[in-house]
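Omission of a single protein chain aside, the complex is shown with its protein chains in their original locations.
Lettered A and B in written order, each chain numbered from 1.
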Amino acid sequence: MSGRGSHALTPYVAVVRARFGVLLQYRAAAIAGFVTQCWWGGIKVMVLTAFFAASAGAPMTLPQAIDYVWLGQALFTMLPWSGDPDVARMVRTGDVAYERLRPLDTYAFWYSRAVARRTANPALRALPMLLTAGVLLRVVGWSAYALRAPAGVAASLLFVASIALVIALSAAVSALIDALTVATLSDRGVTVLVSPLVIVLSGSLVPLPLFPDWLQPILRNQPFAGLMDTPFRIYTGNLAAGGAVFALARQAIWVVVLVLLGRVVMARVMSRLQTQGG
Amino acid sequence: MSQIIVEELTKTFRVAERRGGLFGFLRRRWREVHALQRVSFALREGELLGLIGPNGAGKSTTIKILCGILEPTSGRCEVGGLVPWRERIRHVARIGAVFGQRTQLWWDLPVADSFALLRDVYRVAPDDYRRALDELIALLDLERLLSTPVRQLSLGQRMRCEIAASMLHRPRVLFLDEPTIGLDAVAKLAVRDFVRTLNRDRGVTVILTTHDMHDVEALAERVMVIGKGQILADGTLASLRHDVLRERRLRVQFAEEIGDFEIPGTVIRHRSGLSVELSFDPRQTPAHALIADIAARYDVEDVHVDEPPIDEVVARFYARHELEAR
Partner (left out) sequence: MNALRLYGRYIATSIRSQRQYPASLITTSIGAFAATITDFVGIWALFARFRRLEGWAFGEVALLYGVVSVSFALADSLTRGFDVFGEQFVKTGDFDRVLVRPRSAVLQLLGYELRLTRIGRLAQGAFAWGVGAHLSGVEWSPASWAVLAFAVAGGIALFSGILMVQATLAFWTVESLEVANTLTYGGIEAGQYPLDVYARWFRNFLVFVVPIGCISYFPVSVVLGRVNALPYAFAPAFGFVFLGIALRIWTFGVRHYTSTGS
């Protein structure tokens, strides 16, 4: 039957749409968040400029680092630094067992919610940030601090592909956090562990290429680099075409690994829920 | 001499109307809401007033002004000679307040710890505190509860503790905002007993808001109905009943099957098997005459005359004034 595939996906699509609606209501929070992101980005850009003035020999140029910072501010909310607050609440209240009542694959269900969360927020926040950093800063005469266009056509296309993988990867991490939240009966321990790792290892804190050289092999191959560092280096041209394709493959591999890991944890947790009743 | 005087009290709020669009909250339009319009009443020391009315009628605005939390737009208000909002700190030291749905106790700590802290907040002298606490323990049967963390108390136990907490500094006026909300039957009775004792034996003036008409029936000699920011009725419950719904209800249990059944001056409310409920107006058809009439015509096993339930009276009153109940 031809309609079967879309029919099976309908509930997940509905979930994504509903979550979008909820998130879009918090526009005041989004505007306030935007102000915060500008402040943060401004400080980082000024600090990096001062650092770059002191010495040469960094593995990326100052303009590349500035672009990296602004992109980071724009897409900050794509980072999976915590799980789904609803799942955390269900675990606290013990309602999580009712998730089994839904005629859905729980992992896929939570994964789609994570996709929505990691898409709706950035969608709302990225554009004003990009316009401010890319256009407004030039208009007011601070071109040196402004965000530049992507390094080229190829870089643009690869960047878009990489962002798609970021969402898939971020949702995989979120869903894994959710599963671990259920496994450990609290979101606290997992978040405490994961969120600093995500902030540091994604490049959100400091662009990964600026970390000491001896750390680079580790930083490049760990999964969180695929959350920010990969697309940003592609955008800025810090990663040439060949390296970019390789980096995309690395992102994809981590998506697969983390989804499988999440499914394994989820399966274990759910079978335990069924035998012990949560 | 009145302890609480309220004259021409008016409170008008400006409420922002939400507007759509991404920047809707920047372009607000304001609308005036008249929460209280020229409300006047007085309360003697030792009175117990039941304040009823649908949500949003102005009950909590009245209570907030009397507690000193809210400043009215115009009008006069004195409690024990103090203007609440102007001399808030002095005023609130002399009143007690229980907000039924909120706790004033520290959730994770034994009740006794909360009491000790409140003693310091209200500057109660150690001897006075000891005496007040002993009395409250005896009255409310708190002995076993004192060492229990608040989070482990049942709602009824907690409410007893809440009321005790608001009485530690021996206020002369007590505000009770929905004190029986969510309580089971036994706990409700306990709370009512205690409030009655405070009022009758200690002479504490009590202002009680509630949605439970049984609270009012059990406690309040005086009832005030607030609706749309105005006082719609002020008097005894009996007089309210008299104004609104004078009818009586007669339940008759017949000893044998009856066929068609109709008694002039009555309306049949329910009929099931051998039992029938009638309503009638006692001014036109006195109860004794009605019973005699029925007994003469049918074989009657039992009769029972009653007033309509108070909830119905109030609902009828709200309907008459076009108030939205709840």
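Heads up, the rule we're going with is that a residue touches a chain if its C-beta (ideal position, glycine included) is under 8 Å from a C-beta of that chain, and two chains touch if they have at least 3 such contacts.
Owing to the predicted nature of the structure, the values given are computational and were not obtained by experimental measurement.
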Checklist entry - Looking at B:29, B:123, B:144 or B:283, which residue reaches the missing chain? => result B:123
Next on the checklist: For the chain left out of this view, which of A:16, A:123, A:200 or A:241 touches it?
Outcome noted: A:200
Checklist entry - Which residue among B:51, B:95, B:290 or B:323 touches the omitted chain? => result B:95
Item to check | Listed residues A:46, A:218 or A:253, member touching the removed chain | outcome: A:46
Checklist entry - Which one touches the absent chain: B:9, B:67 or B:111? => result B:67
Checklist outcome for this item: Omitted-chain footprint on chain A covers residues 26, 28-29, 31-33, 35-36, 39-40, 42-43, 46-48, 50-55, 58, 188-189, 191-193, 195-196, 199-200, 205-206, 210-212
Checklist outcome for this item: Touch rule applied to chain B and the missing chain gives residues 13-14, 25, 61, 64, 67-71, 85, 88-90, 92-93, 95, 97, 99, 102, 104, 106-109, 113, 116-117, 120-123, 149
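Rule of thumb we're sticking to: only the chains that are shown with their structure count from here on.
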Checklist entry - When the centre of a chain is set as the mean of its C-alpha atoms, what distance in Å lies between chain A and chain B? => result 54
